[in-house]
Structures are given as structure tokens and as C-alpha cells.
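The complex appears here without one of its protein chains, the remainder shown in place.
Let's look at chain A:
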Amino acid sequence: MRLTKGLHGYAVLRLGSGLEIRLHNLLTAIAMALLVVIGGVVLLTMGSTDSTFSDLVDLLRGSAMSEDLSFAIADVRMPRILMGFMAGWCVALTGAMLQSLAQNPLADPGLLGLSQGSLVAIMLVLVLFPGLPLIYTPLAGFVGGLAVAVLLMVLVGRHHSGGLGILLMGIAVETTLSSVTSVLILYAPPEQSHAIASWLAGSLFHSDWPAVGGFSVWFFFSIPAVLVVGRKLRSLDLGDHMALALGEPVHVTKPIILIIAVLLSAAATAAVGPLVFLGVMAPHLAGFISPAKGRARLLLSAMMGGVLVVAADGLTRLGPDQVALPTGLAIMMIGAPLFIISLRIRTMRQARS
């Protein structure tokens, strides 16, 4: 392992296996990982049950502690933080993949209608088959999301999938599906429409250990996906023709990446509801802090998504007792100002150069 300077002028860490990592990407990833760990530890001590850092240490050591405290830290806060990080990771990763796939910086599972497709399918399953085990909801979400993806490809056509066309068509499909969602909420039995409305706002409330265990399968699936897909996206970022010239079978690669994106998006939607705009914000913020390509871009985007959701979870706990702040809204409250600031700074930099 040695530190050298690449042709692009950035410091690069070269590993023995031939793998190269830009130093600023590596440092950013380490900083975000530290942020998540520190934020997670702080959040573990935040809640209506009084707890301190030493209580966490006691819990990790297995020392005797009150059942209430153990319940608060181990059964309520810990799974919530883990679920928040993993869901944010998956949604942001999906956004980053779709942006490269559509070659459009605004592509996001929400804006393209994939999340709405998953939502409608999940709601239909909940309304029409209320007794169906919850394990089937991600499957329904996947079918719905994939149906929207196929519909978009058919409507826009393969040759226009990289431009504004797919985005506009995605917004049209998303708007149409939103009205279907509204009708479903209106006509669903009250007991279901209440639960659906709460889930639509984005919520980590249902994050217990079984839910975390179920979702972790998708999270761990996303890690090799980052390694495999990242390399492909590096070629696709150059455009279809260049990717083909580089030997990338675009007609095979693109559908596979789309299926992976839909899978991750559907799983996250089923677990915590739609986390609107996170798929756009997180890759942009990550790219602003540390510009990257390929695997590094996916990894940093995913970590930024996790950081934003964990921070949003903290914000929901800081509010007054009377205020119920949905996680989806808290993400927007934290992410949107950062997103605007980053865009403004980027615009000013471009104007100067």
C-alpha cells in the first residue's frame, strides 16, 4: 500500500491488489463512518428514559441494569438507529444508481415514480389481502417498482432514457400513482388508512429487532452490489456509446442495475415508508463534499443517506413532547438546507471559474 499522486492530480492510495482509492474519498468515508458511530452513540443516550454514556458501557459489558433502561437502549433505540442507517443507505444508493443509469442528476426513486409504484402495490396488498404475512410486502413493492420501471422504459423508449424525457415521464407516472394512493387511502377501511397514512410520512416506529433482521438481508445484499455495479456505472457515466466501446454490454447491464435499484428501493419503502428526495439529496451532498466516481461514489452516497436518516431520527427526538415529527419530514428539514447551500456554493464556484 502506498500513497501516490494520480493523473488527475488527486492523492491516491494504491493497494497491493491494484485497487486505487482517492485519499479524499477515503477520508470522507472514514469521517462519515465516525459521524454515524458518534451520532449513534449520542442517540442511544437520548430518549424519555434517562440514560448516560456509562449506561451504554454497562450494557455492552453485560452489567446489571434496570429492565426499563435495558429496554430503552437495546430494544427501542438501537434497532431504530440501525434501521434508519440501513434504510437511508439503500435509498441513497438507489438514487445514485438511477442517476448514473438515466444520466440525469435528478433521477431518484421518488421522482421517477418507482417508490410510488412500490407504495401502490404494497397498499393494494394491505387493503386486498389484510391477513397476508408482512414478509410479502417487499415482494409486492418490488413488483410495483419494477412495473413502473418497465412502463417508463416502454413509454420513453430505450434511446431517450438518458435525457429529460425519462424524468418528465417519471414525474407524470408518479403524479398519476399519487392519485391512486389517495383513492386507496380514501376507500380503505379506517383501520388500514390510519396505518397507511402514518407509514406514508416515513416512520422508524416499527423498527424492532425482527424488522432490522429482515431488512439487514437487503443491506448486506447492497454491499456486493456496490462493488459490482460501481465498476459498471463508471463506464455508463461516460454514455452508452462510450460504454459499448469499452466493452460494456449496456443492454444487459442497465436492466440488471435497474432491478437492483428497484429491489433496494422497494425493501426500504416497505420497511420505513417513502423517504422522499433522499435519493437526490444524498448523492449530491456526498459529491459536493468529496467528488467521486464508480464504487466510491456509490459508497459515499449510501453513507450520506445513512447519516441523514440517523440525524433526522435525532431531530425527531429533540422536539417538544407535544410535537410528532415524522422521520420523512425531519430528513427534509436537515437535508434540504444542506442541499440548497451545496448547490449555491457549487454555482458560485462555477461562476468564478
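In the analysis below, a residue touches a chain if its C-beta (ideal position, glycine included) is under 8 Å from a C-beta of that chain, and two chains touch if they have at least 3 such contacts; residues count from 1.
The rule is short, and it goes like this: contacts and distances are computed from a predicted model.
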item: Candidate names "Alpha-L-glutamate ligase-like protein", "Fe/B12 periplasmic-binding domain-containing protein", "TonB-linked outer membrane protein, SusC/RagA family" or "Phosphoribosylformylglycinamidine synthase subunit PurQ"; UniProt protein name, chain not shown; value: "Fe/B12 periplasmic-binding domain-containing protein"
item: Option touching the unshown chain, where A:11, A:256, A:325 or A:338 are the choices; value: A:325
item: Identified contact with the non-displayed chain, of A:11, A:27, A:59 or A:76; value: A:76
item: For chain A, the residues touching the chain missing from this view; value: 47-49, 68, 71-72, 75-76, 186-187, 189-191, 194-195, 198-199, 205-206, 208, 316, 321-326
